[in-house]
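Heads up: the structure comes next, in structure tokens.
All protein chains of the complex are present and in place, except for one that has been dropped.
Per-chain residue numbering starts at 1, and chain names A, B and C are given in the order in which the chains are listed.
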Amino acid sequence: MSDQKVETLESVVIRFAGDSGDGMQLMGDRFTNTAALVGNDLGTFPDFPAEIRAPAGSLAGVSAFQLQFSSRDIFTPGDNLDVLVAMNPAALKMHIKDLKAGGILIANKSNFTAKNLKLAVWESNPLEDDSLNDYQVHDIEISRLVVNAMEDMDVTSKTVERTKNFFGLGLLYWMYGRPMEPTVEWLEKKFKKRPELIEANTRALKAGYNFGDITESFAVQYEVGPAPLEPGTYRNITGNYATGLGLVAAAQNSKRPLYYGGYPITPASDILHQLSHYRNFGVKTFQAEDEIAGVGSAVGAAFAGSLAVTASSGPGICLKGEVIGLAVITELPLVVINVQRAGPSTGMPTKTEQADLFLAMYGRNGESPAPVLAPSTPGDCFFTTHEACRIALKYMTPVFVLTDAFLANGSEPWMIPSLDDIPPIDSSFAEMRDGQYMPYERDEETLAREWAIPGMAGLEHRIGGLEREHISGNVSYDPDNHDLMVRLRAEKVAGMTREIPPTEVYGDATGDLLVLGWGSTFGAIRTSVEALRSEGKSVSHTHLKWLNPLPADLGEHLLKFQKVLIPEVNSGQLIKLIRSEFLIDAEGLNLVRGKPFRKSQIIAKMKEIL
Amino acid sequence: MSDQKVETLESVVIRFAGDSGDGMQLMGDRFTNTAALVGNDLGTFPDFPAEIRAPAGSLAGVSAFQLQFSSRDIFTPGDNLDVLVAMNPAALKMHIKDLKAGGILIANKSNFTAKNLKLAVWESNPLEDDSLNDYQVHDIEISRLVVNAMEDMDVTSKTVERTKNFFGLGLLYWMYGRPMEPTVEWLEKKFKKRPELIEANTRALKAGYNFGDITESFAVQYEVGPAPLEPGTYRNITGNYATGLGLVAAAQNSKRPLYYGGYPITPASDILHQLSHYRNFGVKTFQAEDEIAGVGSAVGAAFAGSLAVTASSGPGICLKGEVIGLAVITELPLVVINVQRAGPSTGMPTKTEQADLFLAMYGRNGESPAPVLAPSTPGDCFFTTHEACRIALKYMTPVFVLTDAFLANGSEPWMIPSLDDIPPIDSSFAEMRDGQYMPYERDEETLAREWAIPGMAGLEHRIGGLEREHISGNVSYDPDNHDLMVRLRAEKVAGMTREIPPTEVYGDATGDLLVLGWGSTFGAIRTSVEALRSEGKSVSHTHLKWLNPLPADLGEHLLKFQKVLIPEVNSGQLIKLIRSEFLIDAEGLNLVRGKPFRKSQIIAKMKEIL
Amino acid sequence: MTETDVPTLTRKDFVSDQDVRWCPGCGDYSILAQTQKTMPELGVPKEKFVFVAGIGCSSRFPYYMDTFGFHTIHGRAPAIASGVKLANPDLSVWVITGDGDALSIGGNHLIHLLRRNLDINIVLFNNEIYGLTKGQYSPTSEFGKKTKSSPFGSLDRPFNPPSVALGTQSTFVARTVDSNTAHLQASLKRAYEHKGTSFLEVYQNCLIYNDGAFSHVTDKAVKDDNILDLQHGQPMVFGGEGDKGIRLDGFTAEVVTVGKDVSMDDLLVHDEHDKNLAAILANFTEDESLPTPLGVIFSEEQPNYEALMTKQIESAKEKLGEGDLQQLIIGTDTWEVA
Partner (left out) sequence: MTETDVPTLTRKDFVSDQDVRWCPGCGDYSILAQTQKTMPELGVPKEKFVFVAGIGCSSRFPYYMDTFGFHTIHGRAPAIASGVKLANPDLSVWVITGDGDALSIGGNHLIHLLRRNLDINIVLFNNEIYGLTKGQYSPTSEFGKKTKSSPFGSLDRPFNPPSVALGTQSTFVARTVDSNTAHLQASLKRAYEHKGTSFLEVYQNCLIYNDGAFSHVTDKAVKDDNILDLQHGQPMVFGGEGDKGIRLDGFTAEVVTVGKDVSMDDLLVHDEHDKNLAAILANFTEDESLPTPLGVIFSEEQPNYEALMTKQIESAKEKLGEGDLQQLIIGTDTWEVA
């Protein structure tokens, strides 16, 4: 490498943006993978276009992938960009506003044709007028350069054009001093049967790398050292994938067969896709005719003794309410995963939101209580889902898991847990007793009823959606019995506080401001609180995994702070629970933009309060 | 009439109980009607057996009708009974516990056969052992007496047996010095084509009357004078029927055709039945294949310009959530009536409950706000439903009306409103303008969008469940637009406080205790508060018709009281809204027994608090 | 379903301790009785029976069977039963449903179960009315019917249940009548024996809200002339004297008198396995002049969903080996942090 100036940076935020066809997601994956191998901490977030592929070059067709890599531990994909790679004018149009002043823009000049400029509604070519003066612009004729790199090969021009993303990748590898080998090896594995593609993409990669090296245009190289991560074996994992693994692990730990009944819906479909590969784990996936049948079949499978699961997103969860109510009154184990997306109604299916908390708690007729849990990071989806399964089986109840599009598609390095570290799940069945089996007899501590499944001789019994008589489980219209059952169902859920570990407060245990969050806002809140604390502000952070019931010790912690701020990507749902439960004047930060919070937004609000 | 001792009473509570086949509901209706004509104030409540007819004589087959009639204005059907009419042992078994000590029991001795006693699980005949010592027992061989009364007629013994209830009715008419003519006239109208039935029932009625007159067994007669009701023309009305009338009135007032799409479900089916008779009012009723199609078709009808309505009960409302969300985002007028019943799940379909408030407010994915109203008496169902239609049309929004089984089947004397007293509803459509029609342009005050319907040339437009762009209504994934639309939808509902009249406080404006209620608990709360106030206690009562938004002035009233008590026939829903909104430590009274509150229950709780 | 030898069971073994709550005289009683009589004869251990129902008078059925039972919610029984069967293919799963439960709110789940062909037996109590909700017209009520919700007459053209089933890939379609105890028992047996989803329509009298809806096939006086008792491989004869027959003219069936205008050999012969014939038979009830077919209208063998699932699992285990959870969690792309 030429004797270049090398600057060391703590963190870098890069966004790859281009046409759906330009392979931006793949480019992001590879850069992520390499950064991980180098030992950086990471956060990534793909930003897909609305569902259908729009015409090439159009604004609607732009696909992007953002990642932050760092030499310290980080919790988000970052906010403003240090580097933007824009493969065409539409990508530039959509994303330039997020590039920091003075940030690096890499544009594929070859794609800035009159036609593409028009499609992206640029009056004039931004690479030629002065609209990009605030940035370090590198406009490169990538398409031409890859052609040159492959002159002597006989591959279709389409194939050549397709290697653009690897040219960009190579250039970035050079800029950040990253090894190319892992990517080359990956290409060799992936295209085993298509050697010409290995060759073409490798050449593009190297061409990009050398372009950085040779041309004078790049003044500096940057270095981002490894992060002080906890020692161990790591993998990169998305929230949806971790959710799927959590289910399989819970099934194995509880020795219950895993049954998944669901219907495809963005952004939850991947869980169905993933589980459908696990036949050799005995996993049964049932793609039903609709969400009602999906969860209905799961309730049937639960009655028959399976670890029964369904997953969907807002509109689908809406439809499942009546069946979930049946699981509540028949007290059958069921895990309901809601990968939340922007609503109401169809809303913005590919965008993230946290607005289904109340739907989980109250979206059923009558008093129909169910526990609600929410993971805080992609990797945490594994543990939270596993915990939800444990609770469902131990307490004989439906359990909600609230993830969202941001967690589902976002990824982070994840220290791979060893099976021995995962809590065991004991799931036992009723046994033959002398005297009749009483389906609604309850465990004194948990209030869970005993589970007896078809095939167990002598334990034949009937359950259903009409109110059950305490103990016997027969149909009952007795007023006092109904009141008792309503209370028992509520107490069973309330009693789960015993499952909740002591509430953790990041920062001081008392102070001016506690920021209380839940779910996918963890990273943004933690990063913001860290920042203010480093400014010496008295700010702490508590993040809830359990939304229902709330931790028994939460109240005392809240009272130790002057103010409580509750940021939610909704119009204020957890905050209503907190205010009503603890009668404290908590404030909310509510931005409902289909996007995760930015550090800056939370910091601004905290400063306003302090 | 023999020179009998006559005692004057203020109020009397009677319950007629017998086999589903014994005509108890009809007996109740007639007594009610006569009491009304005499000028008493009234409250009635039928208590049907669980849906299917159980075998004759069985406990499950008992059907009852309770009424309170009084010389002062009353608000409920009463609690403990002064008189119980038990047509068979099962009826006695089910209802005797509600008879006041010293109360009057009238039993049809002829039905206390060994078989019936066994069916009702009486070890020995209660009319013969001493188990009824606490009551004034009149065991009468009604079946035999009606036979005698009809010896000389040639009617089937079945017909004769069927007249039992009129014998009982006659006896009660005598006891309370009521005229028989109205009933006789009614029989003549009803059986115009079956003179033998007129004759038979009239004979039974008179036989009963004379039985009281002649036999010595009844020491006293009672007199219950007319109540000081507001002058005017009255009718007796049930909540469901008043709801149906409210819809027809709103359609006429708004000049919009009434469209009803729904699916039968207890206790809401009667609204469909009633409206299906109104073809000559141009009313279109559509019995759909399920609740989703019922409300779906209503949304379609709204898009096409109708006053669109759907009604159901808990499980059905649960299913409608997704479609209602579509109406929220497309901002179409829709009235959703939930005749609440005991849940969760199928629960106790014929029993009452108030547990679907949160389902109305939060039972949809995403932030999906909608106004929620609740009537407080059977007659009020008319005005509240009419108001809901006005709001739906004025604000272009779905509106929930929460009644329940108690209101739906209960009845009260209702001063018939003149059409001129009913507020007008103006419902206007968009007009052709120069420049394009913008479906999401809003009225500055109400934030309602303009309504343009198919058939209006030049106003062609497209709407749907994807997020809409402000003003244009085109599909938009813009983050700021989404945030704006979420806020606009919320503000539109919040702004409806302008529609809410100043909050009324019954009793003093400040004091020790304010009892805050909503919906069908009105009568029980008002009666209880009256009672304590007459004891000089500082107690007041406020009853909410609007649950969302809450009245703007509610907070200031609440703060004027030491304590606030919120009785609900659920586990505490309004109370959560109040606590979170006003941060006051309101207390709840929550009995979830599938039955309305009793005065005694509320009074006990108030005393505990004071 | 494996059929192990089991202590011989009797009717009593299937009678639960709950007292039956239908209107005296309801057709449901007979269906319950025949079911309790037939189940012991199937050689299935009692604990392997599961009765799943929706909501309706008919759907209370499971409470009265002393087996595993699930009284679910309105219309969803086929979906819930699918989960039961898929989770444990070893069970004998029965769906008890009504014309409203199965064909109104539950229509979609019904037709999807039929096409997936899980080995589940559906018994549809068709009384052409909503009984439990006190008498509204149902999807099988005749056009123009006056009911609580249609005082001026219903505007809905009814479904023909066997046609619905045939149009949605059903592999077994049969019809019987509540009061014909022998035929009902035989039909239940046939439904059980069919490996795949069995669709059995039972004409059921609701004497409170739709009394006599099926008198044409139940009244001694007329029923023989109105019932066509289907027998596989047999010519279609019927009538008190067994002298009436069915002949086909093109695709249109007509009633003929055997001996007089035609001989036995001219008559249409029933072939359970002919789907096109089945479609024609299903349409009989839409033509006044034709008798009502009872018995097995159609049956064919097709793979069962749950059996295919089991196969997929077994072959996946063979090819890929028993799943190794730790390996799955580790995945392919890992790195070490020291």
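Keep this in mind: contacts are C-beta pairs under 8 Å (C-beta built on N, C-alpha and C of every residue); 3 or more make two chains touch, one makes a residue touch a chain.
Everything numeric here is computed off the predicted structure, so don't read it as measured data.
Novice: Among C:S16, C:S59 or C:N117, which one touches the chain that has been omitted from the display?
Specialist: Touches the omitted chain: C:N117.
Novice: Touching the left-out chain: which of B:L9, B:V155, B:L197 or B:V475?
Specialist: B:V475
Novice: Of A:Q25, A:S254 or A:T285, which one is in contact with the hidden chain?
Specialist: Only one listed residue reaches the unshown chain, and that is A:T285.
Novice: Who touches the missing chain here, B:L67, B:L99, B:L171 or B:A293?
Specialist: B:A293
Novice: With the full complex in mind, choose from B:V6, B:A114, B:M153 or B:A304 the residue touching the hidden chain.
Specialist: Touching the chain that is not displayed is residue B:A304.
Novice: To test your reading of the contact rule: which positions on subunit C touch the chain that is missing from view?
Specialist: 104-108, 111-112, 115-117, 139, 152-153, 155-160, 163-169, 250-252, 274-277, 279-280, 283, 302-303, 305, 308-309, 312, 316
Novice: Quickly run down the residues of subunit A that touch the omitted chain.
Specialist: Considering the whole complex, subunit A reaches the absent chain at 50-56, 58, 60, 263-266, 269, 272-273, 276-277, 279, 285, 287, 289-291, 315, 345-346.
Novice: For subunit B, which positions touch the chain that isn't shown here?
Specialist: On the subunit B side, contact with the omitted chain comes from 33, 36-37, 39, 226, 229-236, 245, 248-249, 252, 257, 259, 261, 278-282, 284, 286, 288-290, 292-293, 296-306, 308, 322-323, 325-326, 330, 415-419, 453-466, 474-475.
Simple rule for what comes next: only the chains that are shown with their structure count from here on.
Novice: Where the centres are mean C-alpha positions, what is the separation of subunit A from subunit B, in Å?
Specialist: 47
Novice: Subunit B to subunit C: how many Å between their CA centres?
Specialist: Chain centres of subunit B and subunit C, defined by C-alpha means, are spaced 40 Å apart.
Novice: Residues of subunit C that touch two or more other chains: which are they?
Specialist: Expected reply: 55, 73.
Novice: Which subunit A residues touch at least two other chains?
Specialist: 322, 325-326, 330, 464-466
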